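This report refers to the structure that appears directly beneath it.
All protein chains but one are shown at their positions in the complex.
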Amino acid sequence: MDFINQNLPYILAGISVGGQYALIAIGYTMVYGILRLINFAHGDLFMAAGLIMIYLTASLPLYIAIPLDLIIIAVLGFLIERVAYKPLRNAPRMSIMISAIGVSYLLQNVALYVTGGLAKTYPTIPWISNSVTIFGATTKVVTLVTPVLTLILVVALVLLINNTKIGMAMRAVSRDFETSQLMGIKINTVISVTFIIGSLLAAVGSMLYFTNYTAVTPISGSMPGLKCFVAAVFGGIGSIPGAVIGAFLIGICENIIKGLGWTTFSDAFTFALLIVILIAKPTGLFGEKSTDKV
Amino acid sequence: MADTLLKLEDVTVQFGGVLAVDNFSMEVNEGEIVALIGPNGAGKTTAFNCITGIYEPTNGQISFNGQVIASNYPQGKMKKMYASQNMGKYTKVVKHTPDIITRMGIARTFQNIRLWNSMTVFDNVLTAKHMRAKHNVFSATFRISHVEEKRMREETLNLLEEQNLVQYKDDLATSLPYGLQRRLEIARALATEPRLLLLDEPAAGMNPQETQELADFIVQIKEKYDLTVFLIEHHMDLVMKISERIYVLDFGRLIATGTPAEIQRNQRVIDAYLGVAEDA
Partner (left out) sequence: MIKNKKNTILGFCALAALFLVLFVLEKLLPTGSMLFVVLKKGAIYALVAASMNLLNGFTGLFSLGQAGFMLIGAYCYAIFTIPVQHRDAVYQYFDGGLIQFTVPVVVALIMAGLAAAIFAALIGLPVLRLKSDYLAIATLGFAEIIRAIFQWDALGPLTNASNVLRRYPLFSSTLFPFIVAGICIAIIVLLINSSYGRAFKAIRDDEVAAEAMGINLFKHKQMAFVISSFFAGVGGALLAMYQTTIQANAFKSAMTYEILLIVVIGGIGSISGSCIASFLFIACSEWWLRFLDAETYIGAFKVPLLRSGFRKVVFSIVIMAVVLFYSKGLMGDKEISFQGISGFIKDPFGLVSRRKKKTEGVHIDG
C-alpha cells in the first residue's frame, strides 16, 4: 500500500500518457497494417497539431480553434500521403520509408523556421487543465479524462472498422493489397481515410498531451512518435487493441521508471522493451504470423 | 546397384491442419535421373524445400549420402494436431540451414526464377562460387587471395562457355530471354559443385522445341559433371524421355512409382491427372 501511495502520481501520469500514446499509436498501426510503412512523419504531425493549436488560439476563441486544428491536421495528413507516399506506391519499401523520414525532416524544419527554435507554450484549455486531488495525489483533470476519452474513441473506431463499408474495405486492403484492388476497392480512398483517421486521433492526442507537457518545440514529436511506434509493434502491428494495450503499458512503465529516479533510462527502456519483444515474439502480442512463399 | 544418394523416409509436412506432404518415402540412387510429378498443389515443391532446408519436415527423416540432413518429429502444438502416420518413429531433431545443405552437395533451381537481378550473367555464376572459395574476408578484401579469385573467374568463364551463355556474360541477368534465364539458373547451381541437382520445373514456360533442347541439355550436364538429377516437371514428354524412375504425388501422398512405361499405364496416375475417380 505504501508503494502505491508513493507511486500513485507516477501511475496516474502513466495511465494518462498511455492514453495519449494510444491515440498516436493507432495512427501508426493502421498505416502499417495497410501500407506496411513506418510513418516516421506521424510523430511530427502530432507536434504540428500542437504548434498549430498555439497559433490558432492566439487569435481565435477555443471553440473555433479546436475544430479548426482537427481539420487542418486531417488535411495535412491527407496531403502528406498524397504527395509523399502515393507516388511511391510501387517503389521498394525502403524508398517510401525514406520518403517518410524526409517528410519528418521537412515538418521539423518548417516548425523550426516558424517558431524560430524557441519552445512555445501550449494554451490552457479550461476544465481539463484544472487541478483535482484523488487519493491524496494532485493532478490535472486531463489525467482522468484521457483514458476515458481514449477508450471511447477506440471503441468508436473498432465499431467503424467492423461495421461500416469503409471499415470492411480497410480490413480487406490490410489483408491483401492487390486482390482488394482487383475486387474494385478504391484503395486510394481507403488509404486516405486511414491517414485522416490517424491524423485526427493524433491531433486529439496532442491536445491532451500538451495540456500536461506544455512546451512545444520542433522536436517534441519525434520521441513520443517513436515510442508510439514501439507501442504499436509491442501490441502486434496492425492490431488496434494491441496498440492501445501496448501504449498504456509503455506509458505506465516509463513513468514508474521516472519515479524510481532513472529518468535517463525512461526512453532507453522503451527501446529495450521493443528489442526484447521483437526477438521473443516478432509479431507482437496480437500480431499474426506471416510466411513468405518460396 | 548404385549407392543411394538421397533418401526420404516417411517425410510429412503439415502446415496448420493441412498435410502438404503425407508420409512420403523415396530414394534417388547415384547417377540416376529421377522425376517427381503430380498435379498442381500435390506437394512437390514442398518436398524440394524440405530437402534443401527451406522448410523442416514435421515428421520423418531425410538423408544425403548416408548422412542425416533433416529429421524431425511432431512437438508442442503439433503433437495434438498431427494427422499422419509414424508418430514416435523418429526421435531425433536434425536441422540445417540451406547453405549447409548446398555445401554438402545439393544444388537447386527455383520454380519461379530467382536470379540476382542487379548482377550480370557472369557475376551470377561467379557469386555461386563464393561458397567453395578458399579465402576469408581479409584476404579477399586486400587481394591476398587474388590467385583464388582468378581461378574462380576462369572457372566461371568455362562454365558459361559450356552453357553457351558466354556471349551474354556482361548483360544483366534479367535482360536474358526466359529460356536462357532458366539455363543460367542451372549454370549457377552447377557453380556450387553439386553431386545432386534438384530442378524445380525447369521447362516451365518453354515451347516444345526449347523443351526438347532442355532434355538433351540435362542429360549432357549429368554425364559431364557426374551428377545425379532429381526434377519436378509437368512436361510429360521431357519426364518420360529422360528420367529412369518416376514418383507420383497426389494430395501430398505417393500414389505410384516406377519406370516411365509403368507410370504411363498406371490407372491411379491417370485418374489423379484427369480427376476421374474421386471428383466424379
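To keep things simple, chains are lettered A and B as they appear, and every chain counts its residues starting from 1.
The rule is short, and it goes like this: a contact is a pair of C-beta atoms (placed from the backbone, for glycine too) under 8 Å apart; a residue touches a chain by one contact, two chains touch by 3 or more.
Everything numeric in this text was worked out from a predicted model, so none of it was measured.
Chemist: Taking the full complex into account, find the residue in B:Asn72, B:Thr102, B:Gln163 or B:Thr211 that is in contact with the omitted chain.
Modeler: Hidden-chain contact among the options goes to B:Thr102.
Chemist: May I ask which residue of B:Arg114, B:Lys224 or B:Arg268 touches the chain that does not appear here?
Modeler: Only one listed residue reaches the unshown chain, and that is B:Arg114.
Chemist: Check the options B:Glu27, B:Asp123 or B:Glu155 and report the residue that touches the missing chain.
Modeler: Final answer for the missing-chain contact: B:Asp123.
Chemist: With the full complex in mind, choose from A:Leu8, A:Leu112, A:Ile196 or A:Leu285 the residue touching the hidden chain.
Modeler: Per the contact definition at the top, the residue touching the missing chain is A:Leu112.
Chemist: Which positions on subunit B touch the chain that was left off?
Modeler: Contacting residues on subunit B, toward the hidden partner: 52, 54, 97-100, 102-103, 107-108, 110, 114-119, 123, 126-133, 135, 137, 140-143, 149, 152, 188-189, 191-192.
Chemist: Give me the subunit A residues in contact with the hidden chain, please.
Modeler: Touching the missing chain: residues 36-38, 83-84, 87-88, 91, 93-95, 97-99, 101-106, 108-110, 112-114, 116-117, 219, 222, 226, 229-230, 233, 264-265, 267-268, 270-272, 274-275, 278-279, 282, 292, 294.
Criterion: only the chains that are shown with their structure count from here on.
Chemist: Report the inter-chain centroid distance for subunit A and subunit B in whole angstrom, where each centroid is the mean of the CA atoms.
Modeler: Using C-alpha averages as centres, the distance is 48 Å.
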